[in-house]
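Here the complex is missing one protein chain, while the rest keep their positions.
Each chain gets a letter, A and B, in the order it is written, and its residues are counted from 1.
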Amino acid sequence: MTQRDEGPTLVAVLADPQLATPLNDAQWSRLVSTARHANLLGALSGRLKAAQILIPARASRHLDGAHQLSDRQHRSVRWEVHQLQAALGHLSIPIVLLKGAAYVLSAHSLGQGRLFGDIDILVPRTALGEVESQLMLHGWVSAKTSAYDQRYYRQWMHEIPPMSHIRRATVLDVHHTILPLTARHKPDPQQILSRALPVSEPGLPAIRVPCPEDLVIHSIVHLVHEGELHNGLRDLNDIHSMLGKFGSMPGFWTRLAAHAIGNDLSGPVSFGLALVQQVFGTPVPVVVREQLTQAQRGRRPSTLLLATFGLALEPPQPDEQNPAVAIAQWLIYVRSHSLRMPLRLVVPHLARKTWLAWFPDKER
Amino acid sequence: MIDTVLHIFPFNVRIRSSFAGVAEHLDFFYSNHPRHGSDSFIDFDVQVLHGQGLRRWWHPQARLLLDGKESFFPLPAVQAAPMLEWGLNWCIASRPLGYLVMHAGLLAQGDRALMLPGVPGAGKSTLTASLCLLEDWRLLSDELAILDPVSGLMQPHARPICLKNASIEIACGFPKTRLGRVYHDTRKGTISHAACPTASMAASSTPARVQWVVFPRFELDSPPRCEEISRVEAFSMISEQSFNRERMGEVGFDALCAMLTDARCFQIVYGSTDAGLQLIHEITQP
Partner (left out) sequence: MKFGPCWSCSDAVILFDCHSGDYWVVSDLGFKLLRLLLTHAEMTHEALAMQLAPDLAHEENPAMLQLTMQSLMDNGLLQAVHCRAD
């Protein structure tokens, strides 16, 4: 929705950077602030630069600053991946980068202007013990030390607890599958591992990235199952960008549908494609949507759920707390937990999280 | 509720607050700063608000929000104005805007700057205050040395000087000092603020190039000592005091090296304000 005083929305400008040309100072201010909130300031900067939009000096400082930070983080991620090669290379297993790290190392120049948090890798489940040992030998330690957290991650989720490097403080998430063991869908991680591709950067023989179709599928599955959506719009923008880059590759859409259906993920992917189409207007071939719907026995993505996500993903306006947005976000949060864990596990887990939020020192 | 946009070079800062103490602080210390309309580009949107719920009345709190997000623990309501100052420092140090920001006092004579990097407790604040309130050095900043990598010049950032504990009494003795309220029992002890001198305000958008970097160390009653140090050593010590050099990667490294190339670096030890001023005089007026 465009309001005359406030200028075009962030999503609108990302889709059509020319909309930023006639903006006044106040409108630039709002655009920059919204983009920063949605963690899309670097992406916005890249989009505006690519379209050669003239940006006023004050706004430029913010956009350039975000882009500079992103470049720095890209370098840092590359370096971390080299450290992973050094630590794990001799184990003769594939180490598949996921999400942000995969974008940096992929050959498709994805993730321009993006900021990164943790580094995520996927390894074969059988190698998990060795991987954890080697990482510890090279200075990574488990970041969650309570017995409860250790159990939460290992037994129920799909990763060993996050590990952080003693000296560098970077956080590494080691996954052995892409959804929690307790989740409704049961994708086989071996499919991602077997389809993964080597990286073009020299000196990284053990490192892999998912094939383009799996990159998109994983990003969608992660978003659709995610409870905390403060990076939701950013992640959806990643999906939108990837579909823009990969959509014209011969056979891409066919493979995307086939991989999703073949890995028990037709539901989430069908929903994700509907969502990115709704929010960003991404062109998705009808035949793909139909194939995924058929695989779901004719069930289309729930319009109510699409609307809830759409609302929950809206970038927060600085001084307006839209209660509908807050409710939507809460609904998504609770839903994500029920997707990841059976209800009997959800309630005690959420209760514990609340307890710790109130009394952070009282960890038993 | 006050809602005003201040131009505190080189930034536009919108300040909203429900505290009378903050309004008073702005009137006292920022009355000469240009005001912009609410339709200008805002670099930092800061709010200092009352505590929520029970904490509005019971052990009342002050909260600081940047762009609507609360990133600090609340402080006692009586410290709302110092919270604004500390909050602004944090905002400028942490938001990437292309500047290399270092924890240092920064003064100038003409366009030649003196940087006093601030190891905590070393006496940087008192020395900075003395130089601009007792002598005729122009104050660029008492806390945040802002370097523009493109021009290689230090940017002035005229704000009140934060004084702690004993230095408050010392500053009271200077003729040009205009002291604000005194706050007790803060996390830094007893603090107060001295207004940025008028002459410094007049040149508040004139940058300067670093000519001298002096690492001060106050040791009560110690005989004065001055030692020139290598730029390599200065680089290491300043790096420890820089808020964002690492995040700025190669650009930050090059900028800091370039800044040091034009400067001479010293370490001084002094036991009194006068001795400190004398050492600075010898370094900068040989």
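Just so it is clear, a contact is a pair of C-beta atoms (placed from the backbone, for glycine too) under 8 Å apart; a residue touches a chain by one contact, two chains touch by 3 or more.
No experiment lies behind these values; they were computed from the predicted model shown.
Q: Which is it among B:Q52, B:S151 or B:S230 that touches the chain not included here?
A: B:S230
Q: With the full complex in mind, choose from A:R75, A:H90, A:K186 or A:H230 the residue touching the hidden chain.
A: A:R75
Q: For chain B, which residues lie in contact with the unshown chain of the complex?
A: So the residues of chain B touching the unseen chain are 228, 230-233, 235-236, 239, 246, 249-250, 253, 257, 260-261.
Q: List every residue of chain A that touches the chain not included in the displayed model.
A: 72, 75-76, 78-79, 82, 168, 203
One rule holds in what follows: only the chains that are shown with their structure count from here on.
Q: How many Å are there between the centre of chain A and the centre of chain B, using C-alpha atoms for each centre?
A: From the centre of chain A to the centre of chain B is 39 Å.
Q: Residues of chain B touching chain A in their complex?
A: Touching chain A: residues 12, 38-43, 45, 67-69, 95-98, 247-249, 251 of chain B.
Q: Which residues of chain A touch chain B once you look at their complex with the stated criterion?
A: For this pair, the touching residues of chain A are 24-26, 28-29, 33, 36-37, 56, 58-59, 61-62, 64-66, 68-69, 71-72, 75, 316, 318-319.
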